[in-house]
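Take this structure first; my questions come after.
Heads up, one of the protein chains got dropped from this complex, but the rest are sitting where they should.
Chain nomenclature is as follows: A, B, C, D, E and F, assigned in order of appearance, with residue numbering initiated at 1 for each chain independently.
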Amino acid sequence: MANRPFDVLNNAIGKEVLIILKGDISIRGTLKAFDVHMNILIENAEQLVNGEMKTKFGKLMIRGDNILFISP
Amino acid sequence: MANRPFDVLNNAIGKEVLIILKGDISIRGTLKAFDVHMNILIENAEQLVNGEMKTKFGKLMIRGDNILFISP
Amino acid sequence: MANRPFDVLNNAIGKEVLIILKGDISIRGTLKAFDVHMNILIENAEQLVNGEMKTKFGKLMIRGDNILFISP
Amino acid sequence: MANRPFDVLNNAIGKEVLIILKGDISIRGTLKAFDVHMNILIENAEQLVNGEMKTKFGKLMIRGDNILFISP
Amino acid sequence: MANRPFDVLNNAIGKEVLIILKGDISIRGTLKAFDVHMNILIENAEQLVNGEMKTKFGKLMIRGDNILFISP
Amino acid sequence: MANRPFDVLNNAIGKEVLIILKGDISIRGTLKAFDVHMNILIENAEQLVNGEMKTKFGKLMIRGDNILFISP
Partner (left out) sequence: MANRPFDVLNNAIGKEVLIILKGDISIRGTLKAFDVHMNILIENAEQLVNGEMKTKFGKLMIRGDNILFISP
């Protein structure tokens, strides 16, 4: 069992995650790195709008304070 | 009696909680972990819209600054 | 006379309080605990909409940064 | 002359003040206590809407980050 | 020449200033005091709406985080 | 080459800059001073609305947290 919420991010490095941002923006891709501010680096990122793929990014660095929740 | 608000989270580890976020989003599921920023890890999470189940997530890490209140 | 605003919360432990949150949400119930961030634990909480009872919660932990004012 | 803005609050303890909050909410009442975060305790508080008295509170603790300005 | 932005406030003590707040609120009056958070004490303050005088205050303490800009 | 973003402000002291604030407000004028919070002092400032000059200020102190970007 995870003892701290960030443990779940640590275990998800190299795996696919879904990140929901404030303002109804979703990003799906491979978690490559994160820091204590919840800044996150995603590879092969897809930005989703209403569940449909809108834009692809090779790499995407997300500023942590925009994040609503993350599903590993 | 709880002496600090966070004690109630500590006592709710492993139990079902309801988390209301800013912007009328509700998450229900099993509380697995939390930290001092109120970042929260939920398992078997359900996102509710108007009390109806909308999306299921095996694991969900919620960023603390989105939280309005938590009912353990 | 209270010397600091938080003294009034200390004196209200175990008594009924009304908490008004940003965004026109009211919570009424028994104050059980609080901390320096104004995070608050309420028991027998009622969420009010336009003065009418909407939802009951046995326990409710409110994140402090949502609070507009508290009437003890 | 006041040397720091907070001096004017110190001089207003026990006197009537008008507090304007973000989002067009006004509170009038007797200033009883304040702290460095501008959290404020008011007694015999009246919440005003468009200059008309809406609700009375025996005591009201206002969270400082909601405050726009205070007229002592 | 001012070396730091706050020097211009220091030089404006006792003089008339115009303060524009977030949300299109303007305050004009005599600058009496300020602190490092940009909290500001104004005397003979006038609140302006669309350039027209709306309300007069003998003293007004403005919370710094509402300020957009100040013209000394 | 600038090594830090603030170097570009340092090099722009005494020169004309364009400052875009959150909420679609533009300020153009001569950069006189800035600090680590990005508080900025402008002389001969013009507030622009849709690219048209709206208001002139001899001096303007802009609170840093309103700033979107600055073009030196």
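Convention: a contact is a pair of C-beta atoms (placed from the backbone, for glycine too) under 8 Å apart; a residue touches a chain by one contact, two chains touch by 3 or more.
Since the model is a prediction, treat every value here as computed from it, not as a measurement.
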item	value
Positions on chain F where the hidden chain makes contact	1-9, 18, 22, 38, 64-65, 67-72
Residues from chain A at the interface with the omitted partner, ascending	21, 23, 25, 27, 32-35, 39-41, 45, 57-63, 65-66
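Here, only the chains that are shown with their structure count from here on.
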item	value
Euclidean distance of C-alpha centroids - chain D vs chain F, Å	34
Chain E and chain F, separation of their C-alpha mean positions in angstrom	19
Chain centre separation (chain A, chain E; CA means) in Å	42
Chain F: positions in contact with at least two other chains	none
Chain contact topology (line, ring, star, complete or other)	line
